[in-house]
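The complex appears here without one of its protein chains, the remainder shown in place.
Chains: A and B, in written order; residue numbering restarts at 1 for each.
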Amino acid sequence: MLKTFKPSVDWLLVFVPVAFLLEYVPAWHNPTALFICAGLAIIPLAGIMGRATEHLSEHLGQGIGGLLNATFGNAAELIIALMALHKGLIGVVKASITGSIIGNILLVLGAALTAGGLKYSEQRFNRTAMHTSTTSLMMAAIGLLVPTVFHYSGVGVTGDTWKPEVAQKLSLGIAGVLFLTYVFTLAFSLVTHKDLVSGKTHSASDAQSHSPSGEPPWSKAKGIVVLLVATLFVAWLSEFLVSSVESARAQLGVTEVFIGVIVVAIIGNAAEHSTAVWMAAKDKMDLSMGIAVGSSLQIALFVAPILVFTSWFLGHPMDLEFTIPELAAVIIAVLIVTEISRDGKTNWLEGVQLLSVYLILAILFYFLPGGH
Amino acid sequence: MLKTFKPSVDWLLVFVPVAFLLEYVPAWHNPTALFICAGLAIIPLAGIMGRATEHLSEHLGQGIGGLLNATFGNAAELIIALMALHKGLIGVVKASITGSIIGNILLVLGAALTAGGLKYSEQRFNRTAMHTSTTSLMMAAIGLLVPTVFHYSGVGVTGDTWKPEVAQKLSLGIAGVLFLTYVFTLAFSLVTHKDLVSGKTHSASDAQSHSPSGEPPWSKAKGIVVLLVATLFVAWLSEFLVSSVESARAQLGVTEVFIGVIVVAIIGNAAEHSTAVWMAAKDKMDLSMGIAVGSSLQIALFVAPILVFTSWFLGHPMDLEFTIPELAAVIIAVLIVTEISRDGKTNWLEGVQLLSVYLILAILFYFLPGGH
Partner (left out) sequence: MLKTFKPSVDWLLVFVPVAFLLEYVPAWHNPTALFICAGLAIIPLAGIMGRATEHLSEHLGQGIGGLLNATFGNAAELIIALMALHKGLIGVVKASITGSIIGNILLVLGAALTAGGLKYSEQRFNRTAMHTSTTSLMMAAIGLLVPTVFHYSGVGVTGDTWKPEVAQKLSLGIAGVLFLTYVFTLAFSLVTHKDLVSGKTHSASDAQSHSPSGEPPWSKAKGIVVLLVATLFVAWLSEFLVSSVESARAQLGVTEVFIGVIVVAIIGNAAEHSTAVWMAAKDKMDLSMGIAVGSSLQIALFVAPILVFTSWFLGHPMDLEFTIPELAAVIIAVLIVTEISRDGKTNWLEGVQLLSVYLILAILFYFLPGGH
């Protein structure tokens, strides 16, 4: 994914040393402050990872570069989720998957369409490329729906009781299908139909030319070093974030689900947010929508399956069964974005409608009694 | 909303004195007859309120006039609901909200498309205007879905029990968001994009020119007096309607929900029905669909929030939690109208399909065991 930064976001890097001080200076220990600072510090680092990926992609040619982008685009979310999974915080991991999907579709895209719509009465985008994305999103929603359908149908209607081991196998199977779908979608957009979705691939060259900073291409070595260092710091700060989540949650008086769906999701997707809004304001709607919807897709079809597979090795097997509100949120988000994108045109009201749906869901998750 | 009447509907005014006699002459007291006569008498009065609003709008200019139309378009439904709320008949109020939404989308629009389709092989409408409306409808359905998701997720999955006070706060929050959406939708269609949806605003001048009676514009004074008198009578007759609903229900052997969803909804929307069918038969599809869908939208985004807010002052707090059949009916209606309207063309089969869905839902509500 393309990550371009307005100066403001990079300033958040000051929170990197602050977070380290809060963690390692005993006198300053305060979980809530640590949680907030680690979260704020991850935002610019996620952006830097994205930028490094972009620059590296350029050295690797469009095919491999696109693949690299598609794989590392949501690396920050993946790292945070792996840390949480390692600590057995499965509820937070699932909630952050839900939150990333709906956050990108509703909050990021809603803000982008509103920002764009305030400047332009009507903005147009490539309907065909979006159609492929919304269909894939619908598939992802179906994949996440089925384990819950399984749970509720196993209970009650039949005499048999629902068994976690079977749910686990079912989730593994579905994760496999979703992952394959991701591979096929990549093959479609990077190989067989790359012209069709050219507006959506936001290749490195596009990223460059749209870059507000207009920075020159990085060398391959610089790209690799920056990517490694940024990844290391994101992992480190994710550790802090995850270790302080429980205390912060209790102190702030919100539920684990709210933290996962709203807070973690906003931290992980702040970079996409900033870029998508920026692009929409410049009337580059294909890029803007591609970033928002593509990021949701990547979470659902790539990050979620990877987490299911990895969870087996970490000894905390995670299934793909979501709570009813999480599922409802994903289905609602997918249906409304499908509806909004069907005519190839956007306006400010559509942006406001997406934001309103996000607000309604945020209210729901705020009031929801705790615990997965 | 534009209310134009074929002579037949105004004849129902004879039921106004009949209803008063049934209420105030002790010997004639009969709740079922009163219920039926009050219902029939409200139909033409709702139409007259609509006409007076139209005429007044013309004196107030397009902006304020459009706002007046948008606010008073469903005044009869609002008055009936407020009366029912005052008596604590919350089940009837919720059922009539559901009924008005699905009645306008399925029954009114279905009848209009069928009537139009019998004369014209294919009829066209402004797809862009309808797209805005169906997206808003989808948002409304989401708003009504969330409190029920909240209820069912609070029970069972978590140890916590669902609490009515929290459901109440959630509903207030959602009602606020829906109301804001209504304000934004009005701003969109009356201010920023009024040309785009010009086919949908059915301004007073359109109404005039399409009016079958071709009546000359009323004076401002006449408009105000007629509006006040008609509103007074509608309120009075709503009193009768609501006070007799329980006895009538028992005597007719149908449930409270059936009364609300089917009977009250038909009474409150008869005026829209008559006008939408008339316009479709004249191939004015933008007006016809605008009336049907706009009326549903107004119920969901304006009347329902107003009722939630008002219910607090009346001492019978109403939340936005609907029963599963009501919710299923609204979601089904919104999905099918979205599907039917997506190609900008209509034919008789689409009308029959909408009517069939209405019939299926009416059968469901008929057989449903009673009580909210």
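Heads up, the rule we're going with is that a contact is a pair of C-beta atoms (placed from the backbone, for glycine too) under 8 Å apart; a residue touches a chain by one contact, two chains touch by 3 or more.
All values reported here derive from a predicted model rather than from experimental measurement.
In the complete assembly, the contact with the undisplayed chain comes from A:Leu170, out of A:Leu60, A:Leu170, A:Ile224 or A:Ala281.
For chain B, the residues touching the absent chain in the complete assembly are 121-122, 323-325, 328, 332, 335-336, 339-340, 342-343, 345, 347-350, 352-353, 356-357, 359-361, 363-364, 367-371. Residues of chain A that touch the chain left out of the display are 127-128, 131-132, 134-136, 138-139, 142-143, 145-146, 149-150, 152-154, 157-160, 162, 166, 169-170, 173-174, 177, 180-181, 184-185, 188, 192-193, 196, 338, 342.
As a working rule, only the chains that are shown with their structure count from here on.
Rounded to whole angstrom, the centroid-to-centroid distance between chain A and chain B, based on C-alpha atoms, equals 40 Å.
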